[in-house]
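Left out: one protein chain. Kept in place: all the others.
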Amino acid sequence: MRRIGQVRWELAIVVWAVALGMFFPILWMLLCSFKTEIAAVATPPALFFHPTLENYHAVLERADYLAFARNSVLVSLGSTLLALALAIPAAYSMAFFPTRRTRDILLWMLSTRMLPAVGVLVPIYLLWRDLGLLDTVFGLILIDSISVLPIVVWMLFSFFREVPAVILEASRMDGATQIEELVHVLLPLCTPGIAATALLSIILCWNEAFWSLNLTTVKAATLTTFTASFSSPEGLFWAKLSAASTLSIAPILIFGWMSQRQMVRGLSFGAVK
Amino acid sequence: MATVELRNVRKQFGTHEVIHGIDLLIQDREFIAFVGPSGCGKSTLLRMIAGLEQVTEGEVLIDGSPAQDVPPAKRGLAMVFQSYALYPHMTVAENMSFSLRLSGTPKAEREQKVRTVARILEMEPLLERRPSQLSGGQLQRVAIGRAMVRQPKAFLLDEPLSNLDAALQGQMRLELARLHRELNTTMIYVTHDQLEAMTMADRIVVLNQGNVEQLGSPLELYQHPATFFVAGFIGAPKMNFLDAEVKTVDAQHLTLMLTSGTSITVPAPLQKLNANEKIKLGIRAEHLALEPEGELRGEIEALEHLGPRAYLHTRLADGTRLVAQTDGDTQARPGDHVAFRARSEATHLFNSSGRALTRSDPQAEPC
Partner (left out) sequence: MTGEVASKPTRHLHRPLLAPSVGALFLWMAVPLAMTLWFSAEHYNLLRPGKTAFAGWENYRDLLTHRALWIAMGNTLFLVGLVLAITLIFGTLFSLLLNQDFPGRNVCRLLIIAPFFVMPTVSALIWKNMLMNPVFGLFAWITRSLGFGTIEFFSRMPMLSIVLIVGWEWTPFAVLILLPALHSLNPEQIEAARLDGGGPIALFRYIQLPHLLRPMAVVAMIEMIFFLSLFAEIYVATGGGPGLASTNLAYLIFRDALLGFDVGRASAGGVIAIILANIVCFFLMRVVGRNLEDLR
């Protein structure tokens, strides 16, 4: 057995190599974003170069980038708030007043998530067209919030279940109504869990590509659509593309890193405690 | 200040009945304990009084008026939970004043009440801490304090000491008894630990499988258990039981044949017994004395020294185990062959359905 305090350097080297390998594409993009356009496509690839911020300036000066970014923020925040508003009462009711059908309802909710989006693409497209929701932020919020709803309900449900029912009983003995119980006891108690749920929902909506590619064109298009439009620059604008991509993923990457530990419990559907 | 009355109270979970019709009148200012093994229904009964559990059938009356449809907070009762159930995101002071805040009590009055209670419980320095910064004993005090702030008609305590270590339990038992004297309020106390019930309660309700086995003062239960179950449950060490068969019986004496082959004569009960009827003989450890000519012979298996006294764990010839109390300085050793004489007038008799057979005058019986 290994002595305490002995550092296993060979292991550290292996894992660091794996970690850097996995992170390399992101790192490479980050490096490119600080290169000039010419350095970005240079062969052999330039490892040492004079970093420049000109790509970021160029991206931020383009009005359309900011419009896409604004749409992404609106859609991910809006969808998350709407999903939370629907899910908190539902999760509360199922976690603390379970009935014989609670389990079936939960599984059914999850099963709606399994309905492949592409299977309903046509009717949703036509409905959105007829309702005037195509290429609107609201239309995208509507569909994104519904598609994250099952995961949000599940996650909140697993966080709520960890609150001992006896604490809610104590508040009932203290004279709390159901709303007071929810507002003064349950929600403050579950703040970390709700925050993790909100973050996951923001991440999923931010990165959501299928609906934004198919239901939006310009006005309500998000950063996923924006980046997708660069699918074939063939060496042109790589540095600017890298800068735009870096700006698009940075906030979400940081959110993800912050909330990863809490997120796991909701994502694993009870398989990890 | 309240009486609590249960009238033919039943409780079903689904189709499974866990409380089978209980009648009980709890007097004003009484300290009453519900005691029984886990699953006997004692917590359910308490929760029905609290209003946390619906009554399937029957009535719960608080101060004489039906309370089944009154929500928990409106019953004027306060509860102390086994796990304390403090709000982890609130300070001690906020925990204690939460009910007052919900009922719209002005801030100054809330603070004053919290201070008063904190002084009684000697926990003023803790008021600004959060539950996570407190020890088990301190959490316990806060839970009790939270109940006291409301000045309830009655306190409901659900195994409040079971999460504390033994030393703290002893201390809190005394403290709870003191609080009951000072507050002069009805207290309903649920525990699985007969010792807690014996040391604190005015009266004890022994519950078993959803039925009341016996209701009485601690001493009544100890000296005159009404059933085989109560006899085995109340008192430590547990009462010894010997299987026996009636040999002869007359007005004064009953002679029993034990499974070990020896016979023993005890005062006869009021109830009529037939020859060859199978009964159980109960003897408490302190009613067995070492005596070379004693009728109960066996071998010492283990010796438990408690200082002032010692318990001899003995195995009789037929395999029955017997615990006897003796002096702390006993010379007996495991492996010794010994004989005990039972104080025949202090023995208990139970018929085959578990009911106690009583002797003429319970009051006259020595203990």
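For clarity, chains are labelled A and B in written order, and residue numbers in each chain start from 1.
What we mean here is this: a contact is a pair of C-beta atoms (placed from the backbone, for glycine too) under 8 Å apart; a residue touches a chain by one contact, two chains touch by 3 or more.
Please read all numbers here as calculations on a predicted model, not as lab measurements.
Considering A:60, A:73 or A:86, the position touching the chain not shown turns out to be A:86 (whole complex).
Residue-wise, the contact with the chain that is not shown comes from A:146, picked out of A:60, A:73 or A:146. Residues 1, 7-9, 11-12, 14-16, 18-20, 22-23, 25-26, 28-29, 32, 41, 43-45, 86-87, 89-90, 92-94, 96-99, 102-103, 105-127, 146-147, 149-150, 153, 164-166, 169, 172, 178, 203, 206-207, 209-210, 213-214, 223-225, 227-228, 230-231, 233-235, 238, 241-242, 245, 248-249, 252-253, 255-257, 260-261, 263-264, 267-273 are the ones on chain A that touch the missing chain.
The criterion applied here is as follows: only the chains that are shown with their structure count from here on.
In this assembly, the C-alpha centroid of chain A lies 55 Å from the C-alpha centroid of chain B. Remark: chain B residues 50, 52, 71-74, 77-79, 81-83, 85-89, 98-99, 102-103, 146, 150 touch chain A in the complex. Residues 164, 166-167, 169-176, 180, 184-185, 188-189, 191 of chain A touch chain B in their complex.
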